[in-house]
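Before we start, here is the structure in question, set down as structure tokens.
As you look at this complex, bear in mind that one protein chain is not there, while each of the others sits in place.
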């Protein structure tokens, strides 16, 4: 019996990169949070304290900022691929990399109904994400792109039921055929290619998720999520699978009878904890194997 | 010398009330966080443990939900006034009240370019607020309404300078005539009346703050804030004073020279802490006295 | 009618200063979060964008770090006083200052039951605070020190009642003579002097608050808080007044009757929101006037 080093990776997390294009008076802004992680044989650092194979996390940070200038930032997937390939291809001991990026969106501030050239206001609640994995070198190199969004908060004030469920000795819940259903969506989807029109894909997927959430008459959050995932796969051929993680943010109808009032689902209490948590994957039956695409992507089953 | 009871108040904080209007197929949603506080002579509770004058915080919670039904929720200022007056007028030992409300905004989910009847998505980053104070009874009753917003995050990618500042032996900062300026606005304004078109006032003030932020060529965040406040007072006669609290979210230009690159303000690092913090009030010189309007409103000077 | 500049202040918030004494092998660590704010006539900056009177917030940051070396850090009140006086006395346009400091505590890591010389582990949940205000120059200078703590979370599993309270038409709460009572204490006390044995005072006050919370048979959180404040004033002559802000963190007894079980206060659900919020000041009847001591100290009534 011996004690051995297992999986390991290291990097610089949460580099807050803002890239501004200002060559013309009408500026563009890209606001990112970039985390890098490198994989390889770093046993020397762990066991002997020998850093000869270790590219400092400070260097990784510098690289992120330098690439924001030299490579530029447009779609986060492209930026992640460029960074991820650089570390594997150009830094000798590195055999794999994982680049995780969040993007925060900005709108132009309207002035006389026209978006301003260089003044912006943070848009929306939700955040766009990607996790790019590069594994191996040369012709054996494999690449996976898992993109997504988080904190997309939605609510239906009707069109949702929950009834006919299994009961045991601990069941007290009443059935309902009309309830509020609300969640804060975290979604990730795996592309089957690294050559994608990322922006169009993202915009279509986000719109599809919202539209399906709105229009499906829901018999359970499970059903809504499955139909949302299915619709994404139907519309975007480059998506191999999609995973959804959705807290059921409970909105309880407040009992107003003690005050002589009827409450037909008009006054609700939005609870913090506990919350239901539904997690599901929807995939093509001929999807390529996920490989290491989902390693260390938190929060999905 | 003796030890005496000083100021005191008590209430129920953060009642998460969701009010849905569903009388027609096109639902409306109001999503609030309501905190109540009651003032009066509660010495018995503090000194003798006698609760005879104490309306439980649980009752205050019930009242908030019952009022959401009976009074209804449209503008948060009206809802706060109704609650605040009820506690003072109808609960004998209560001589003053403070109702603080936050409102979270929702958009209808677009389906085929039309907003859905009963499916919503959380809009935006910023939150609308009000703090209503009622003091005294009968004809002596005074009422103050301080409304505002928070977490309105803005950024200018040019049109901002900082130069000509005071220097001492600890000053190392370089002057700049072109920098990124960004902040997360918290703003509160005091109305001189309780009879206001609250929605129009709010919408105008928010738009004015954004527009002025965008269009003022800024010599310092101080100047931007003052001009934003001034413009609000110029446009809305019912606003007696406005207070702004603005963290200067520093965006540092990254030094790329070691990598042979020039960085003309294109690649920036967004820092978390420390941050500048500028706080300022702008007011009419004939504004009515603030009275207790600002008591316990946190975060302003 | 005109529009005028009102109160204003500016500074650098949340400087994360760690000061290590390492002259001997047994190191000492002081871990602070320091915020500075300067007051004076900064109308030029606000109205004309003229920075000639404005000491940059970057300089304030530098000053905090330089003082950590030159003046040293032992008690946060002394460090705050040194900084606050420096800005007022040495920077010409500054007529007032507010220095707010939080301190995070560390224990030595035990190795063979002895605390290690230079390895530490973060202690506890609660944070020590101070807010030092300096106002005016020369012999007219006034100084106030308001110290405190926050996030001191406590719970009593019995010895707490709530009964005999006022009832109205919205009251549904049952009386109880045995309940769990829990809170997360935020406390601030104003010293009547700037010459205090700060460490002893702090340690005594924290211990007194805990001890009184533990030993008072509570008829309401109001009563516990008052007795805690009173005990502090009785034991520490240098404290002029004390203010407590205490969320009532509700622990509801879960109804297990549907499962054929009795629940004698053994199984509870700890709720997040809403929570009761009790705020109270206890003071000496001959305390010196508070002046500007409490300006901008958030969260107390």
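Chains here go by letter, A, B and C, matching the order in which they are written, and residues are numbered from 1 within each.
The rule is short, and it goes like this: contacts are C-beta pairs under 8 Å (C-beta built on N, C-alpha and C of every residue); 3 or more make two chains touch, one makes a residue touch a chain.
Computed from a prediction, not measured in an experiment: that's the story for all the values here.
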Sole contact to the chain not displayed, among C:4, C:20, C:166 or C:287: C:20
Contact footprint on chain C, counting only the chain that is left out: 15-22, 27, 29, 31, 62, 65-66, 68-70, 106, 109-111, 116, 118-125, 152-159, 180, 207, 210-211, 213-215, 251, 254, 256, 258-259, 261, 263-272
Contact set of chain B toward the excluded chain (per top definition): 169-170, 172, 258-259, 272-273
Sites on chain A contacted by the missing partner chain, in the whole complex: 1-16, 35, 37, 42, 45-59, 61-63, 66, 90-91, 93, 162-168, 170-173, 218-220, 222-223, 225-226, 230, 233-234, 241, 243, 247-248, 273-286, 295-296, 298-301
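Basically, only the chains that are shown with their structure count from here on.
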From chain C, the most remote chain by mean C-alpha position: A
Interface sides of chain A and chain B: same vs different residues, half threshold: same
Cα-centroid distance, chain A relative to chain C, in whole angstrom: 38
Whole-Å gap between the CA centroids of chain B and chain C: 23
Euclidean distance of C-alpha centroids - chain A vs chain B, Å: 31
Numbers and ranges of chain C residues touching at least 2 other chains: 170, 172, 273
